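Apart from one protein chain that is not included, each protein chain of the complex appears where it belongs.
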Amino acid sequence: MTGFLSFIPRAVGQGIPLLFGCTGEIITEKSGNLNLGIPGVMYVGAISGVIGSFFYENSVGEGSMNAFLAIMIPVLCSLLGSFLMGMLYCFLTVTLRANQNVTGLAMTTFGVGFGNFFGGSLIKLSNLDVPTIALSKTSSYFSATLPFAKNLGWFGEIFLSYGFLAYLAIIVAVAAAMIIKKTRVGLHLRAVGESPATADAMGINVTAYKYFATVLGCMIAGLGGLYYVMDYASGVWSNDAFGDRGWLAIALVIFTIWRADIGILASILFGGLYILYLYIPTGMEHMELKELYKMIPYVVTIIVLIVTSMRNRREDQPPASLGLNYFREER
Amino acid sequence: MEKKIRVPLFHLAKREELSKKKKFIIRIIAIVAALLLCALLTALATGINPLEVYGSLVGGAFGSVRKTWITLQDLSILLLISVALTPAFTMKFWNIGGEGQVLVGGLATAACMILLENKIPSVLIMLVSFIAAVLAGALWGLIPAVCKAKWNTNETLMTLMMNYIATQLVSFFVIIWEVPKGSGKIGIINQNSHDGWMVQLFGSKYMLCIVVSAVVTVFMYIYLNYSKHGYEIQVVGQSINTAKYVGINISKVIIRTMLLSGALCGLAGMLLVGSINHTITTTIAGGQGFTAVMVSWMAKFNPFTMIPCAFLIVFMNRGAGEIATNFGLNPSFADIMTGIILFFIIGCEFFINYSIKFRKMSGGRS
Partner (left out) sequence: MEKPQAAVSMRNIVKTFGKGVYANRDVDLDIYHGEILSLLGENGSGKTTLMNMLSGIYYPDEGEIFINSKPVSINSPKDAYELGIGMVHQHFKLVDVLTAAENIVLGLDGALDLNKAKEKIREICARYGFEVDPDKKIYSMSVSEKQTVEIVKVLYRGADILILDEPTAVLTPQETKKLFEIMRNMKKDGKALVIITHKLAEVMEISDRVAILRQGKYVGTLITKNTSPKEMTDMMVGRKVELGIERPEPIDPKLRLRISNLSVTDAEGIQKLKNINLDIYSGEILGIAGISGCGQKELLESVAGLQKVDSGSIIYYDDDGTEKELVGMDPVKIKELGVALSFVPEDRLGMGLVGDMDLSDNMMLRSFRDGKGVFTDRKSPHERAEKIVKQLHVDTPGIETPVRKLSGGNIQKVLVGRELYLRPSVLMTAYVVRGLDINSSYTIYDLIVFQKLSGTAVIFVGEDLDVLLQISDRVCVLCDGQVNGILDGRKAEKSEVGLLMTSLAENHESVSEPAYAKTGSDPEKEGGN
């Protein structure tokens, strides 16, 4: 039971960055844009927040930090960074109609490089011996839980032991699911992703929807990077630590069959699968099996992808125009 | 009374084909602009004179004989992977699983080297590794191809996932074969016996990769442009309906092409492990499977054009890496530079494919 008790919060902690990334990419893909730059965007989102809080911490000193500013500065910086990445992707693919796969991959190259470069530069600036930056004070604001959470035993540990960004991730996912499903904006967004020509004929501004959805999606995904470094990693930035979570978020989109609400449980499940190897006893002789367990999320995703394409249920398919750019005169 | 006629000031139209010269000039302008921006950023980051930046770039790639060889070797591997992915792209099959196909090829090679050491002659190990690597890569290409052909499974997402399965498979075997135990590394395989280390051509350990990739590039050019298979691939990529009209079996072409694509990626993996590194890690492909997608696309799927494209990427990478080392910058500096160049090249395609037309006639909507 204690193992399980410690497993859940860790799975959630692993799952939240994936949830942000997944929600962002679902919104993006619903507009027909396949943004393979999400891994890069999440790096940019993370490092932008780190840069913001680094300068804030250094300028006012740890003692006189204001909780509101300590949170708002990194959050706004992070949003700005991923906003710019989203605009770049849209400018290239929607306005200039560049190939989405190539643009996405270039954004990932750029974004990961950007994150590591500035991370490395800040480490140099801070003149530390260790190859990391620790923003522990800022992190303490991000990971602050409700004061009474600790007194509630297992309930508090499983449900209330997280920083505010974790709850925000869930709220955003629920809101995204509701908006996509229930509102007119969501309906129009789905129409744009399914059949931009029809949407255009019905008077929906396809370009505006694609820009809006993709940029918003990037901003949400960027928060995933911020959560990882500020909360999960306790404010410690080290290069490449974020790893391949961005790609896992894209996998998660397939796994959830493009539904943000399923994303909540699925991302925690994936987070759990991501660290499951730590909990499966393999014995010291067979540490290698742990590596096979790490394969599970990807194998499961592939199975979901194949099964949905085999069953060919229309609701479970990717948006029909996913990956294709729209040009009105090509109808 | 009458609503004013609203007509947009300009609209976009697909351009008539530009002459080769004009296309070339547009691309060169984009690259020059990107290089200017890169130099400017480098100057800002390091404080050196922007002109010196170019000197350092060249120095990083060609500063010494050894550097030149490594640049050429890097070029040959990236070129090989780009060329390997190309038949799939020509067919409009978005294989972004090059990374995984390279990795399993490397893994197969490492397995042969480790398991067959001292059991059979080194030459045979090389042969067996070659076959194993090619088969492993082909298998990694086959799986998404079959799913695409049978159920129209989205190949972009599927090949992407296959990459991570390959990565985990490699980590699994790395731990099984790790030397010493608990290090999490394999280290140099067969360090003493050199069993299964690929042959050196012309007395240079760099030449094998260069020769192999040159041969494959020429082969691919001929295959795509002069063979029956290549012709089928082009027809399928251009128009599925025309392919059906002339009786081409589309599923067969998809599967056959991905087998080839994967096999050649596997070959690149064999070179990385058997000829260059003599070890295997999960990062041995180093993202080149993704970079190759961009190289192939930039070159418009022409294997020979891929040589300058791959060169540009490798040159920037090595040059910027050198600058980063010299000025104590983070090595990721090179990725940022590469990213900027890619954005410019991606963006400039627009001006090749589309023209902006300003309205003259009032009220025309055709």
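A few points about this structure:
In order of appearance the chains are A and B, and numbering begins at 1 in each one.
The definition used in the following text is that a contact is a pair of C-beta atoms (placed from the backbone, for glycine too) under 8 Å apart; a residue touches a chain by one contact, two chains touch by 3 or more.
Only a predicted model underlies this, so the values are computations on that prediction, with no experimental measurement involved.
Residue in contact with the omitted chain (choice from A:Ser6, A:Asn66, A:Ser136 or A:Thr198): A:Thr198. Even with one chain removed from view, subunit A keeps its contact list with that chain: residues 182-184, 186-188, 190-191, 194-195, 197-199, 201-204, 314-315, 317, 320. Not every partner is drawn; the one left out touches subunit B at residues 1-7, 16-17, 226-229, 231-232, 234-235, 238-239, 241-242, 244-247, 363-366.
Quick note on the criterion: only the chains that are shown with their structure count from here on.
Mean C-alpha positions place subunit A and subunit B at a centre distance of 27 Å.
Residues 34, 36, 88, 91-92, 95-99, 101-103, 105-117, 119-121, 124, 239, 244, 247-248, 250-251, 254, 287-289, 291-292, 294-295, 298-299, 301-302, 305-306, 309-310, 312, 318, 322-323, 327, 329-330 of subunit A are the ones touching subunit B in the complex. Interface residues of subunit B, counted against subunit A in their complex, comprise 11-14, 94, 96, 147, 151-154, 156-158, 160-165, 167-169, 171-176, 287, 290-291, 293-294, 297-298, 328-336, 338-340, 342-343, 346-347, 349-350, 353-354.
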